[in-house]
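This report concerns only the one structure given below.
Only one protein chain is missing; all other protein chains are in place.
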Amino acid sequence: MNMPPASEWLINSSPHVRANDSVSRIMGRVLIALIPALGAAVWFFGWNALRLTLACTVTCVLAEWASRTLMKRDRGINDLSAAVTGVLLALNLPPQLPTWMAVLGSLVAIVIAKQLYGGIGYNLFNPALIGRTFLLVSFPVAMTTWMAPSVFPWADAITTATPLGIWKTALNATQHAPPDFFQQFSVSDLLTGNRPGCLGETCSLGLLLGAAYLLITRCITWHIPFSMLFTIALGATILYKMDPTQNLPPHYQLLTGGVLLGAFFMATDMVTTPVTRPGMILFGIGCGLITLVIRKWGGYPEGVSFSILIMNSLTPLINRLARSRVFGHAPQSKPA
Amino acid sequence: MDAVLIQTIIIGLTGLLCGAILAIAAHFLSVYEDPRIEKVTALLPGINCGGCGYTGCSDYAKAIVTQSVPINSCKPGGAETVLSLATALSVQAVATERQVALVLCNGDDTYAVRTATYNGIADCLAAEFVSGSGKGCRYGCMGLGSCSRVCPVQAIRIEQGLAIVDPALCIACGKCVTACPRTLIKLIPESRSIHVLCRSQDRGPDVKKVCSVGCIACTICVKTCNGQGITMEGQLAVVDYSVPLDVDAVVEKCPAHTIHKRSGLKPGNPA
Partner (left out) sequence: MNIISALFSNSGGIHPDDAKKTTAALPSVVAPIPPLLAVSLAQHLGAPSKTLVKKGDTVLRGQPIADSAGFVSARVHAPTSGKIVSVGLRMTASGRTAPVIEIESDGQDQPFTTEPPAGDWTTLPPRELIERIHQAGIIGMGGAGFPTQVKLSPPPGKTIQTLILNGAECEPFLTADHRLMVEQAEAIIAGIRVLQHIFKDARVRIAVEDNKPDALAALAQAADILTGDVQMVRLRTAYPQGAEKQLIYSITGREVPSGGLPMDVQTLVENVATVQAIGDAVIRGFPLIERVLTVTGPAITQPRNIRARIGTPFSDLIAFCGGPRGPIGRLICGGPLMGIAQSGLAGAVTKTTSGLLVLPPEREAPFSSMPCISCGRCVDACPIRLLPCTLSETSEAEQDTAAEDLKVMDCIECGCCAYVCPARRPLVQHMRRAKARVQILRKQREAQKKKQPV
């Protein structure tokens, strides 16, 4: 009998079979899911979309590789998480942002928000959102200068404001909703992405398509996005019913700003969100509430990024509180 | 000018008030501590290894002062510490000989067989659940470094799948002794130099299958020293460190090269 030497056999703890999935595969699927939104960004914002996406992704991957080499971490960059951070950061930037700012934001995202915390798995905050928030507080003008969408524009187009920005400015200045707001931004524009805003947040249909792909491939579960969207929808409905002249109707709240991009792609980042199902729902509700509060009463017109970052910081606490009853234990069992 | 003045006064007063509160609190809330505890703590090495059985040096100092426990439990401090403690507390104490940790296995990857490739947590306790990481010998060092990770002074290194203690660095805190799931590490008096580097309870032929330097229970060493200093415990020759043993012949006659002469202060080199 031809028996190979046993010293080449592998011994490991059970189990000996594994589901055919890996971190790089999950990250790869997230990248695939972002293609429709990215396509819409290129369609409406042209060269700028390609320029920023390329700048962020290349910087993130290089920064990841460099930090890991410098910190002597053995793991390579092939888990694709840096690429995901890069693309997500790019999709969260206004189209006309200078390239060097995008590079700076990417460096902050990877080096400070991720590798200094210990690399993948150890970061407390979503790196892409840290990068974006860093840019927002450092370069407030550049980060709030928006470009009007047109079909694959090669040259820089006219600058304008986002729907939420227009809404907030008008309310602050005149105490009234801006006239012609609903003519200026029709629901179909919000769905296709034909509106000013961050590169990736405008095309709601593209984002929903990507989200469906993530849900079908089980890269994300429904808990966080749906509880977040539901909270926003419910809160917006209540506000709208109370005073329709001062508040946006619920579908506008959901389709404007970064709600969809945030709910499906940023608030579902595995590392920085809770692990239990009840925790995920709490997380989503928190994100929704904080978003609404910032939009309604805060200084910024948009609050998705901040809401997710605030909830990120609460994730360890939620993980401690929202636990299921262990099999065979009484409901109120306390540790002995 | 007025505004500046008022602010200065307000901040100054606030500072004074806080200082006053702290001073009062320090006076009324202070806990009396025996001044000797601080003195004793200062005499201890301060590396907080826990080898004495207390959580850190100050805890041991407290126990010495309040419960009058023996003052010779500090292994890193050795004789000097015992002496200074005895003088400071004016008590009598016998200093024990400095001890060092020794790994009772010499089966590195050159001598000992590994029957399979281990894929799992690099931790000896965890590997015990996976056929002992594939080490053919069920008693020998797996070389996954659980001992070296708990060592507070980095005195243990892993070479070719075997843990080796540097006696010069060892402070005999005993952490590695409890960390080893195969209880291979023993604290021995520093001056002793002849050791049986094996813990295998298998019969000779079974030992030979998995390790070329394991004890095969031939009992030649016991005969050579007339049972004075080395005794058989089952299938294993064991050095009795309470009996002086200085017979180089046992080292030379050991057919499996299990018995080694290894001076306490120099890291040994495998034969």
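Annotations for the structure displayed:
Read from first to last, the chains carry the letters A and B; within each, the first residue is number 1.
The rule we apply is simple: contacts are C-beta pairs under 8 Å (C-beta built on N, C-alpha and C of every residue); 3 or more make two chains touch, one makes a residue touch a chain.
Note that the structure is predicted; figures quoted are calculated from it, not measured.
For the chain that is not shown, the touched chains among those present are A, B, taking the whole complex.
Here the missing chain is touched by one residue of B:I37, B:V69, B:A88 or B:I121, and it is B:I121.
In the complete assembly, the contact with the undisplayed chain comes from B:S131, out of B:S58, B:S73, B:T96 or B:S131. For the options A:G46, A:G119 or A:G206, the residue in contact with the chain missing from this view is A:G119. Taking the whole complex into account, chain A touches the unshown chain at residues 1-4, 6, 8-19, 21-23, 25-26, 75, 79, 118-122, 221, 270-277, 280, 319, 323-329, 333, 335. Although one chain is not displayed, its contacts with chain B can still be listed: residues 115-116, 119-123, 125-126, 128-132, 134, 138, 201-203, 206.
Just so it is clear, only the chains that are shown with their structure count from here on.
Put simply, the C-alpha centre of chain A and that of chain B have 50 angstrom between them.
Every residue of chain B that touches chain A in the complex is listed here, in rising order: 113-120, 126, 129-131, 133-134.
Those residues of chain A whose C-beta lies close enough to touch chain B in the complex are 6-13.
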